[in-house]
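Read through the structure below, which is laid out as structure tokens, and then see the notes.
As you look at this complex, bear in mind that one protein chain is not there, while each of the others sits in place.
The block that comes next holds chain A.
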Amino acid sequence: MSGITWHYVLKFIITGDAAVGKSSLLIRLTDQRFLANPDPTLGVEFGSKLITIPEEDKIVKLQCWDTAGTESFRSITRSYYRGAAGCLLVYDVTSRKSFTNTRSWLADVREHADPHLTCILVGNKVDLCEGDLNGRRREVPTEEAELWAKEEGLLFVEASAKSGQNVEDAFVRAASDILSKIRRGVFDDDRSPGVKLSKPNGDLALEQGRAKQACCS
């Protein structure tokens, strides 16, 4: 347990329509299991995970805030956009409506979040389309989503929280994009609220606090 440390802490938010599988994606990422029948998220839930970005040779701690997709919580979830470095914009590939709504979610994100925030469009529940040759269940074609993501400058991936396919990949791609932004100097390390170097917070002068940081994973 000790000895594991990280180079950056990145704050992520997961957003999108209700019941597209945001919480399931997070649980899949943090616990490697599938949450079969989760209760709807109320407000916001928190989860975290250490991931390695091979091409940068960096260990990154992801702090993910899983937001509620229900409309009544929308104003609350908006409070979280501002402090985030990355955003997973999730829709359900078997629900046309959830894909259409990503436009309004994206507008929300663009309005409230840091302009340099990295956003990745995630089409969830692809497991439902497997072996489904005539494509009856799928309502959002991969090509269409990909095209839209390109137009909007978003990363794009299709994933399944149930099978685990591409879930970690989605986070890794978003994180490495953020790291490359950091390398290019887009984020001014401590200025952006969503990115933190792992150096100890200078104000916390307590020695133990610093020592412990390396080992409380």
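The definition used in the following text is that contacts are C-beta pairs under 8 Å (C-beta built on N, C-alpha and C of every residue); 3 or more make two chains touch, one makes a residue touch a chain; residues count from 1.
Here is the rule we go by: contacts and distances are computed from a predicted model.
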Refer to UniProt and select, among "P115 like vesicle tethering protein", "Ribosomal RNA-processing protein 41", "AP-1 complex subunit gamma" or "DNA primase large subunit", the name of the complex member that is left out.
"P115 like vesicle tethering protein"
Looking at A:Trp65, A:Tyr91 or A:Phe171, which makes contact with the chain not pictured?
A:Trp65
Sole contact to the chain not displayed, among A:Val44, A:Ile59 or A:Leu128
A:Val44
Had the left-out chain been drawn, it would touch chain A at residues 1, 11, 42-48, 61, 63, 65, 75-76, 79-80, 82-83, 193, 200-201, 203-213, 215-217
